[in-house]
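Apart from one protein chain that is not included, each protein chain of the complex appears where it belongs.
Labels for the chains are A, B and C, by order of writing; each one numbers its residues from 1.
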Amino acid sequence: MKNADVIIVGGGVIGCSMAYYLAKSKIKAVVLEKEEIGVGASSANGGGVRQSARDLREMPLAMHAVTKLWPGLTDELGVDVEYHQKGNLRLGKTEGHMEILDRIVGQGKLAGLDLKIIGRDEVREICPYVSEEVIGASFCPTDGHANPMKTTLAFYKRARELGTTFITGEWVKSLLMTKGKISGVITGTNEYHASKVILAAGLESRTLAKTVGIDLPMQKIMLEALITEALPKMFPQMIGTAAADFYGHQTDHGSFVFGGVTGLEPFTSDESQPVTRRFTAPATCRAILGYFPCLEHTKIIRTWSGFLDEMADHVPVLGQVEEVPGLTLACGFSGHGFGISPAVGQLVAELIVNGQPSISLEAFHYDRFRRV
Amino acid sequence: MKKPMERTFHTSEFKAQADDSLIICRCEEITKGEIRRALYDGMSTINEIKRFLRVGMGLCQGQTCNRLVKGIIAGELGIAWQDLEVSKPRSPVRPIAMKIYANDGLVK
Amino acid sequence: MYRIEEHPILSAFPKGKLVKFAYDGKTLEGYEGEPIAMALKANGVMVHRYTSRHSQPRGVFCAIGRCTDCVMIVDGMLNVRTCIIPLQEGMKVQTQDGLEKKEQDD
Partner (left out) sequence: MMMERFEVIVIGAGPAGLAAAIEAASNGMQVVVFDENSRPGGQLFKQIHKFFGSKEHHAKIRGFKIGEKFLQEAETLGVKVVLNASVIGIFQNREVSVMLGDRISHYRANAIVIATGASEKMIPFAGWTLPGVIGAGAAQTMMNIHGIRPGNRVLMVGSGNVGLVVGFQLIQAGCKLEAVIDAAPRIGGYGVHAAKIARLGVPFYLSHTIIGARGAEFVERATIAEVDQNWQQVPGTEKDLELDTICLAVGLTPMSQLARIAGCQVADLPQKGGMVPVCNAFGETSIPGIYATGDVAGIEEASSAMIQGKIAGAAISLAQGYLSAEDFQLRYASYDHSLGQLREGTFGHENKGRTDLKTTDDGYPLSQFLFRKGYLADGELSHYPGVPTSERLNQELMPVIECIQNIPCNPCQDACPQGCIVIGSTITNLPAINQSAKCSGCGMCVVSCSGQAIFLVDVNYAPGYAAISLPYEFKPLPAVGTSGVALDRSGAILGEAEVISVRKTAVMDETAILTMKVPVQWAMSARFFKQL
């Protein structure tokens, strides 16, 4: 049996970020991770740090992260997280695409985001490599990308230096309640006691929340990505498409990381471990070449897949569970948690320390689900 | 099943070694010293070392250095060889030009 | 200078026709279909590229396409595994410097 002030379940980017911001406030949490640091979606995602095309509820978090947190992260953590703020281009080839982009731009403007539609020529001024077929794009100059693996491990490294205890290979099996309040967790080998438990365990959060009677409408989606050999620097923007068939960017290393979607994912995600499908990488390559034909000789060196924890309304669950005092949820990021991870870490830390985050998390309440 | 591992922070200083400049990952040109330093900084598994330093993430995908990195980690952290999981190899086993990968017999 | 003219066990090494190819602006000869790296070695070329980070010379290491140490720029394409890609007449082979061609090249 071990004791802690705060237990964080999950050593992904969210768990590590929270651990770091808590440690900055002198709270040394114990992070329990089933596998290794940053193994799930934290190391499988495409690295987008984006505000555009987000649900309006997430916009304050994304904008806060981009304006206040991401720019200083490398210095603050002492590890280059490879953050670049050179904009997000969402490309369109058809009138239908442009309509989709118009809607996205409209949404962004509502939240006060610098986001606009640009025409054929302006797209090429920003990124001269796009195919002739591209007729326009939405452009958000303050969006960008970072290295998700290094960011996760940088939060971990710094939090560890500030006194956070990380225990990997420790699989939390259930939450413990005593006298109506959270009192700790039970793992495969140990019992940990704490009056505050934060659940940031991705998909596993659903199983664990159920142990105290909370049912999160979350599903498992398996997504695939791929990486190319390194090329000389071509363009620094984060790329997406109105058709949402692929997204990606060139990394500091020179390789391109691209994620691709076939549309079959909701029907083929029933594996216990992430696997790649024979048809996904070819489909992603076709999608990429449809926008960047100049990459035709660029070699793919690896593909991978990962699960994401998708909430029924594609927006995470964040905040305290009032009916289970001491339990805080930070899960269900639905494939776009990386970009807001510093903000989530900071706000949840504030919630734990002051009982009140500086940006309201009300929209992310676990009990919001009635009908999608 | 993985064994629980507590990632305690070393308060002692990082000690350089004579062979720290030895290249271990030939593709990404990562040295033994960089790996040892990352281990000191808390990276404690092959995957963490890989993701932190890009060891084994280059063109050859770790075909030469995987075993070497495993040996260094096992030695530095005193972990049994068998308890260290190597990173998963993934398709494609050889680099493939996107144009070829895209051409899998399916018409757009 | 590295071709084996006479071997006690192997009677002959089946080779394609002798062709010319460009190497860093020079014209060299090799046999069509043999790996580019072999044609280069036969001409005494040891250095295939310089690395990105430390600018160190690299050449053939595994000779079977696995280690990717021997990559060069071939017909403008980066990172071509010369130990397995067959030589063709008129190929343009360039020493790779990091991710670019070597400066003094054409």
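By our rule, a residue touches a chain if its C-beta (ideal position, glycine included) is under 8 Å from a C-beta of that chain, and two chains touch if they have at least 3 such contacts.
From a predicted model like this one, the values you see are computed outputs, not experimental measurements.
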{"item": "Which displayed chains the unshown chain touches", "value": "A, B, C"}
{"item": "Interface with the undisplayed chain - residues on chain B", "value": "19, 21-24, 26, 32, 63-64, 67-68, 81-82, 86, 88-94, 96, 99-101, 103-106"}
{"item": "Sites on chain C contacted by the missing partner chain, in the whole complex", "value": "2-4, 6-10, 13, 15, 34-35, 38, 41-42, 46-48, 51, 56-66, 69, 83-84, 86"}
{"item": "Those residues of chain A which, in the complete complex, touch the missing chain", "value": "271, 273, 275-279, 282"}
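FYI, only the chains that are shown with their structure count from here on.
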{"item": "Distance from chain B to chain A - Cα centre to Cα centre, in angstrom", "value": "23"}
{"item": "Computed distance of Cα centres, chain C from chain B, in Å", "value": "29"}
{"item": "Rounded Å distance, chain A centre to chain C centre (Cα mean)", "value": "44"}
{"item": "Multi-partner residues of chain C (each touching 2 or more other chains)", "value": "52, 79"}
{"item": "Two or more partner chains touched - positions in chain A", "value": "229, 297, 299"}
{"item": "Interfacial residue positions of chain B with respect to chain A in the complex", "value": "1-9, 41-45, 47-48, 51-52, 54, 57-59, 61, 88, 90-92, 95-99, 101-104, 106, 108"}
{"item": "In the complex, chain A residues that touch chain C", "value": "229-232, 254, 297, 299"}
{"item": "Touching residues on chain C, where the partner in the complex is chain A", "value": "52, 77-79, 99-100"}
